[in-house]
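Only a single protein chain was left out; the remaining protein chains are all shown in position.
Letters A and B name the chains as they come in the text, with residue numbers starting at 1 for each one.
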Amino acid sequence: MSHPSPILFAALPEVSVDAWIVLTGAATNVACALVGCFLVLRRMSLMGDAISHAVLPGLVVAFLFSGSLSIVPLFVGAAVVGLLTTFLTQSLHQYARVPSDASMGVVFTSLFALGVVLLKYNVSGVHFDVACVYEGALEYVPFAEPVLGLPRPLFTTLVVLVVNLAVLVLLWKELKVSSFDESLASTMGFSATAMHYLLMMLVAMTTVASFEAVGSILVVAMLIVPAATAHLLCDRLGTMVILSAIVGIAAAVLGYLAGSWFDTNFAGMMTVAAGVLYALAVLLSPRYGLISTLVRNLKMSLRVLRDDLLAMLYRVEELSSEKPLSPANALQAVGGGWLAQWGLAGLVRGGQIESRGDRLQLTDAGRDLARNLVRSHRLWETYLVEHLGLPLDHVHEPAHRVEHYIDEHLQRELQAEVDATAGDPHGREIPE
Amino acid sequence: MSGLSLSEKVMIGTSLLGGMSGVVGSFAVLRRRALVGDMLSHAALPGVCLAFLVLGNRDLLGLSLGALATGLLAIATVTVIVRWTRTKEDAAIGIVLSTFFGVGVVLLSVIQKPGVSGNKAGLNSYLFGEPANMLTGDLYLLAIVAAVTLLTVALLYKEFQLVSFDADFAQTQGWPTLRLDLAMMAALAVVTIVGLPIVGVILMAAMIILPAATARFWTNRLPVMLLLAGALGVAAGLIGTKLGRDLPAGATIVLTAAAMFVFSLLFAPQRGVVARILAEWNLRQRISREHLLRSLYELGETQLPQVAVLPVEQLQAYRYWKPRSLEKLLQWAVGKDLIKLVDAHAQLTPLGLRRAADLTKVHRLWEMYLMQHADIAADHVDRDADETEHLLPETVLVELEQHLADEGRLPRSLPEVPESPHELEAPRET
Partner (left out) sequence: MTCISRQRFMKTIAFEIHDMTVAYHRRPVLWDIDFTVPEGKLVGIVGPNGAGKTTLIKAALGLVPLASGKVEIYGKPYVDQRHLVGYVPQRESVDWDFPVTVRDVVLMGTYGRLGWFRRPGRAEREIADRSLEQVDIAALAHRQIRQLSGGQQQRVFLARALAQEAQLYFLDEPFAGVDAATESAIVELLQTLRSGGKTVLVVHHDLQTVREYFDYLVLLNMRLVACGPVESTFTKENLHKTYGGRLTLLDEAAEAMRKQEPLL
């Protein structure tokens, strides 16, 4: 990147340096997220990686031809390389029978090497700073030549953002269908190949536009990470695209703040911020997050334990045993542990069990619940014996496992299937 | 080793690296793990920076250990993401690759601040590679890693081969497939990391993939592929370094490897593009020529033992050849003394008649065979046979010949044996 004189700085309107940086970062991230969503859904994330590397020679050639980093030759170079990379990768895979991941690897690394070699030639006047390839130069964006009042990298990025948005809006249906089901798309008349090439071209252009801001490698993060984060948080394509844009903006802002605070590279920080947001989504996503899954598991285990306690008390009552069931015995019977204790306490609190001294007793409410459970259990046992032909000594375990998941609907169906009046296979009555 | 000049050191270093990458990369490519090398290279950066911050100087062993640590962490992270979340493997690799690299870039900017001490010059070579920075000590490290890696592959060759080909089967035999897999990954990781300062982050992935993919074009046997990939890697290292005097050496090494790849892609025998096109062309040629001879025989079959003189137009109409193609075919047949061509009329020579009769016989045997034995055709056919006569086992041939003879359709090569006609088209009047 050239480092123009401070005179140009004076030409920009009165916006703080910081704002330009954040805006550029945000614009880059949003532009990337828009196409990135489709890369992630089509499992083409690494193709995005490949293209972002492969554009280097295209950039250099365009630069050599035009002598500057002006937009049009840049985009032309990018589009050409995008198409070339895609084409070469496909051809290698289809005609030379090279496995698809190796094809990608061969093409983009060779092109990148070519780009590096071309880069090293100093051309008259402005030269590429090699490090920029890797690190980007967000820091210098406010000092770039202004185009229409905006720093050039920001302008370029906004152009690409608008183009991406336009394509998305115009071809929404086609993109959606071809991302989920390529063969369906073909039968509906959208050429899946054309979609693929179009998408890759957009990726190439977006990469090139982002190049100045975040460099070749971090753009991969901007393409994939916000999109993957959004993927963890929702199930609808439209929501995912919007969410990914929001995450992208958040990453830009947070990255900028962190970068200023620690005085480090902005692009790198934005990437780190995006990564952190992804990690948070992994943990905290309401539907798919690890923590919510853990909580769900605990709840389920708790429910199973409570069910077991209730059912056990019911059976004890059924046997009309004079021996009372003490809390300690009950807990031991269901396996003990703090979760069981918690379960028991919950039952007592909820009014399903009374604890009288050293003796547990079902309340009426508790008895109803327990009866229902035992009913499910015995119906299932009967089903296993009658319909599946399992022997008597093999039905208790499976029924014990399944009984917790038998809801009213399933119970009614079981009832219809099975002769409930005769009692369960062990001869015990099936309660109403 | 300290008596070596820089260029000698660089040559040895790049050769070692090329050889290792070729061998280890072969397994990576075969197991569809080609891009894991790319991920490892990127993920190494933060480890290198952290090691530098801790050690305060550029010590290849220390930095490599740091790189290895974050590299392995990256692999573990991808595994966890794929196992526990909705994110698919390709996105996981992309996420880990780029965010780890982002951390590395941040750390780099921290290191490059004036307040941080230490010899920072060497760090940049991790990005683009700089063989010229190689110290003698580095060479020792490379040699040790190469020796250990190659020894591992040699010792565990059959285990790696088995797990790469059919992991399930391997598991039923009791092999610890997961651990063997990890061993292969570890070898890949170590080779990648040790090569980073030489060729840089991006291009290390190329070293893993290119020689192996190139070698695959030349052989169908795994041991040969491994050796060849290693050799190609060494060659790329040597040649690339030689070429890369003013240019970044990492890039020239990769470009050399890429050139070898393109050459192999085009010109490798059997699997190369040119070879395949040639083979197909040859096949089509041969088929056309056989069609010509067969047509000449069939058109004149009813007139045997007289050898028919056939006008070229009749021949043309019989098989819808393009006039130019037919002309060329006829020229070829004349050149081989199979026909006499006089006044736009063709006649089989005795040699030609024998050939044509044989071809027709085989063709009819084949047709009959397919009709009678269609359901077992695939198994009895030896697909690689060149000569159609050898396509079928002897016993089947004899049986079919008998059938044809019974039907009166068995061609005889000698004109004096009479043949009863069958439903062949009567030759058209010209």
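Keep in mind that, in the parts below, contacts are C-beta pairs under 8 Å (C-beta built on N, C-alpha and C of every residue); 3 or more make two chains touch, one makes a residue touch a chain.
If you're wondering where the values come from, they're calculated on a predicted model, not measured in any experiment.
J.: For a quick check of understanding: of A:Ala345, A:Ala365 or A:Leu388, which residue touches the chain that isn't displayed?
T.: Reading the full complex, the residue touching the unseen chain is A:Leu388.
J.: Among A:Met300, A:Ala328, A:Ala345 or A:Ala365, which residue is in contact with the omitted chain in the full complex?
T.: Once the missing chain is taken into account, the touching residue is A:Met300.
J.: Out of B:Leu155, B:Ala317 or B:Leu351, which is the one that touches the chain we can't see?
T.: Within the whole complex, the residue contacting the unshown chain is B:Leu155.
J.: Counting contacts across the full complex, list the positions on chain A that touch the omitted chain.
T.: So the residues of chain A touching the unseen chain are 97, 99, 293-294, 296-297, 300-301, 380, 383-384, 387-391, 394, 397-398, 402, 405-407, 410, 413-414, 417.
J.: Need a quick check: the contact residues on chain B for the chain that isn't drawn.
T.: 30, 155-159, 161-162, 164-166, 168-175, 216, 219-222, 224-225, 375-384
In this section, only the chains that are shown with their structure count from here on.
J.: Centre to centre, by mean C-alpha position, how many angstrom separate chain A and chain B?
T.: 36
J.: Mind listing the chain A positions that touch chain B in their complex?
T.: The touching residues are 40, 43-46, 48-49, 53, 92, 95-99, 101-102, 104-106, 109-110, 112-114, 116-117, 120, 130-131, 134-135, 217-218, 220-221, 223-225, 227-228, 231-232, 262-265, 267-272, 274-275, 278, 282, 288, 290.
J.: Any idea which chain B residues touch chain A in the complex?
T.: So the residues of chain B touching chain A come out as 29, 32-35, 37-38, 42, 81, 84-88, 90-91, 93-95, 97-99, 101-106, 108-110, 113, 124, 127-128, 201-203, 205-206, 208-210, 212-213, 216-217, 246-248, 250-252, 254-255, 258, 261, 265, 271, 273.
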